[in-house]
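All protein chains but one are shown in place.
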C-alpha cells in the first residue's frame, strides 16, 4: 500500500506529471534544484515542497532529470530508504540503470528505469507511455502510482531495457525524420507539391510519425516550436549507437542517422527544436521544405 | 462525358481494380498479355475482353504493368487516339512519364502517371490512393473513372510527379523498415521483449507503418507473405535514388537504404516478400526478430 | 603512319598536353572555343591554329573538354572523317562513350575514351597516365601519338571502360580524402599532433594518396590551391555512382561519399579546390585540421 510518493525534477515534463499525484495520494513530496519551482507546484497543486533528504524517504520516488549523470550525482548524495522504489523517468543510459539497480538492491530498495513518451501534452493529460526496465515485483508495486500519469505502462525487460527502448524509439523518429526531409527535398526539386505529396504518403506505406505529425506541424508551416531540444535528440541517438556498439552489432542506417543528427545539432542555432534537422537538409540543397 | 474505359494489365492489382469499372461504365474493355486472364475477367465481372488495338480506343485507358519499360514497349505498338486519356498506374519512372506525356500531346491525347498504393486489399475495396502527375485538365476529365477505384485521388504536380511521389513513398517505407529492423535487433540483443517494445514505440514518436504493420504482421510472426516482391522494392528505391541524382542533391539516408535493399534483394531467395529485408539483418547478427 | 594530329580544348590540361605533339609530328592542328588561346599556342609551340572543321580532318584527334556533353555537342556539328581516330581525354561519362563509339564506327572511324590523370604537372612533363576504352586496333594505331604525352598508357576495356576507371579512381581519392579528414578531426579532438600522426600513417597500412599528398600539401598547410575544382570532383563521383546504379550493385561507401562530396560542393565558396572537402568536416566539428 503506497503511503507517500515523491517527484524530483519539475521541468516541463515533471511539473505536469507531478500535478496528477495529489489526486490519488495524500502525501506527495516535490523537490527541484530551483526550489521556487517546487514551492510554486505546492501552491498550485497541493503537493509538499520539501528538502531532498525528506523527499527520498517516500515509498515511491519519481525522478525526471536531463541525463543519467544528473540522476547519478543526485543519488550519490542521498540515503536510499529500504523498501522504497525509485522510478526514473529520465531518458537515460542503459548502463547507468544496470549500475543503479544493484545499488538500490543492496539497500533493500528498487530502481526502475522508466522513461516516458508523449511530450508535455501527454504529461498534462496523464496519457504518457511509460517503458519500464527492472524488477517485475517492483514494477507491480509501483504500477498504481505510475498509472496516475500514463496510459500505456509497459514492462519491457530487465534493468536498462526501458532506457534502451526509449533510445531506439527516438532513434527511429530521427531516422524517419531525416529520410522524410530528404524525400521531400527531392520531390520539391522535381516540382512536386509537398502538401499533396504528404497526403499521399500518409495514406500509404511510407507514413510515419515524421510524415504525419512532425513535418506538417513543425516544418512545412515553418514554426519549429521548441518542445524537444535538438541536442537532446543527439544525446538519445548517441545512446542508441552505444547500444549497437555494446552488442557488437552492425546497424548502418542507425549509425548514419546519428552522424547526421550530430551534424545538425553541432551546426544549429542555440535552442533549436529537434525538427530543425530538416533545416540542415535545406542548407545543403538550397530548397525550402514548405 | 466518358463513354468507354479500358484496363490493360490484369495482374494482382489490375484484376481487382478493373472489377469496379463495370459498376459505373457501360463499355469496359480489358486486355492482358496472357489473354485467358482477360477472358476470365470478362466472365467474372462483365467486362469486354478485346484486342489491344481496340482497347486503346477507349476514352480513358488504364494501365498497370510491372515497369515503365513494359508500358513504353506497349505504347510503341499502338495508335494513340486523339482525345483519349491514358492513366498509367504502373509504379514507373518519372523520366518515362516526361517522355510519354508530350508524345500523347502530339496526338491530341493525354498521359497521366498515376501510381497507386493500398495493396490488393485496397484494390479490392476501391480504397486505393492515386498520386497523379500531368496535365490538370486531363486529371479532371479522368477523375470520375479513377474515383471508382480509389479513396484519395491526389494531383501532385506535372508529368512524372506521381511516379516520383510513389518512389519516395516506397523509399520511406524501406528506410523505416531497415531502421526498425536494426533497432529491434539491437533491443533483442539487450534482452528486450520485442512485442512490448513495439507496443511502446507504436504509442510514441518513433512509430511508422513499418513498426505498426510490417514488423508485427510479417516479421515477428515469421509469416513473410509474398504480396510485394523484394526486387520491386529494389526497383522503386532505385528510382528514388535516380531522382536524387537527377536533382544533383545529397540524400545520404536514402542512398544508404537503397544499397541495403539492393543487397537484400540480391541475396534473398526467389519470390521473397519485401519484408525479408529483416532477414538480412538477422543473418548479419544471428538474432531472430521475433 | 600518322600524318596529322589535332588537339581540341586548350584548357589547363590540354594546353600543356598539346605542346608535346609538335616534337613528334609535322602537322599539329589546335582548336579552342576561345580561339585566341589556339593562336597563342601556335605562336608558343609551333602548332597550327585552324578552324574546327579542318582540325577534325586529322588522322588522330585529341579532345579535352569539361564534360561529355561538351564533346557530344561539338561532335554533332562536325564531319567525322573515315579512318580517323578520336581520342577523348575528357573525364567523361561511360554511357556517352558507348554512344559515340558506334557513331564513329558508322563513319569508318574510331572513338576512344582516354581520360588522363597526373594533373597539370603531369601534362607539362608528359608523364600522364592514360586509361583507354574502346577498340584495340584503334588503340594500337593511336598509341604513338598518345605516348608523346604520357608515361603509362593502359588499355582497360571496351568503350566506356576508360571513363569508368577514371571515375572510380577519383571516387577512391574522394573516399580516402573524406575518411582521412574524419580521422584527423577525431585525432585532433583527442589531442594528437596531426603531423606526427600522418608520419605514422604514411609508414603504415592506412596510407593513401590523400594522407601522403593531399592532406599535408593542401590542408594542413592551409593552402587549398585551386588545381581541381570541387564541382568537377562532385561530377566524377556522380559518374561513379551512376556506374553502381547501372550495374544494379550496392556500394555503400561509394554512395555515401558521393553524398558528402555533393554537400561539400553545394556549400563551398566559388572556385574551391577539391581539398576543401576537409573544410566541410571542420565546419561540422569546429576543429581545424592543421
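Each chain gets a letter, A, B and C, in the order it is written, and its residues are counted from 1.
Just so we're on the same page, a contact is a pair of C-beta atoms (placed from the backbone, for glycine too) under 8 Å apart; a residue touches a chain by one contact, two chains touch by 3 or more.
Because the structure is predicted, anything quoted here is derived from the model rather than measured.
Q: Decide which residue listed in C:58, C:71, C:180 or C:229 touches the omitted chain of the complex.
A: If we include the chain that is not displayed, C:180 is the one touching it.
Q: Of C:129, C:147 or C:288, which one is in contact with the hidden chain?
A: Selected residue, touching the omitted chain: C:129.
Q: One chain is left out of this view; which of C:10, C:100 or C:254 touches it in the full complex?
A: From the options C:10, C:100 or C:254, the contact with the absent chain belongs to C:254.
Q: Of C:32, C:68, C:208 or C:272, which residue touches the hidden chain?
A: Residue touching the absent chain, from the options given: C:208.
Q: Kindly note down the residues of chain C that lie in touch with the hidden chain.
A: 94, 117-118, 129, 131, 151-152, 154-158, 160-161, 164-166, 168-173, 175-176, 178-180, 182-187, 189-193, 196-197, 199-201, 203-211, 214, 240, 243-244, 246-247, 249-254, 256-257, 260, 284-285, 287
Q: Under the stated touch rule, tell me which residues of chain B contact the chain that is not displayed.
A: Here the touching residues of chain B are 252, 256, 263, 266-267, 283-286.
Q: Please output the residues of chain A touching the missing chain, sorted low to high.
A: 234, 238, 241-242, 245, 248-252, 255-256, 258-260, 262-263, 266
By our rule, only the chains that are shown with their structure count from here on.
Q: Which chain's mean C-alpha position is the greatest distance from chain C's?
A: A
Q: Based only on mean CA positions, could you tell me how far chain A sits from chain B in angstrom?
A: One centre to the other, that is 37 Å.
Q: Could you grab the centroid distance between chain B and chain C? Build each centroid from C-alpha atoms only and quote it in angstrom.
A: Comparing mean C-alpha positions, chain C is 41 Å from chain B.
Q: Residue numbers in chain B touching 2 or more other chains?
A: As it turns out, chain B has residues touching two or more other chains at 249-252, 256, 260.
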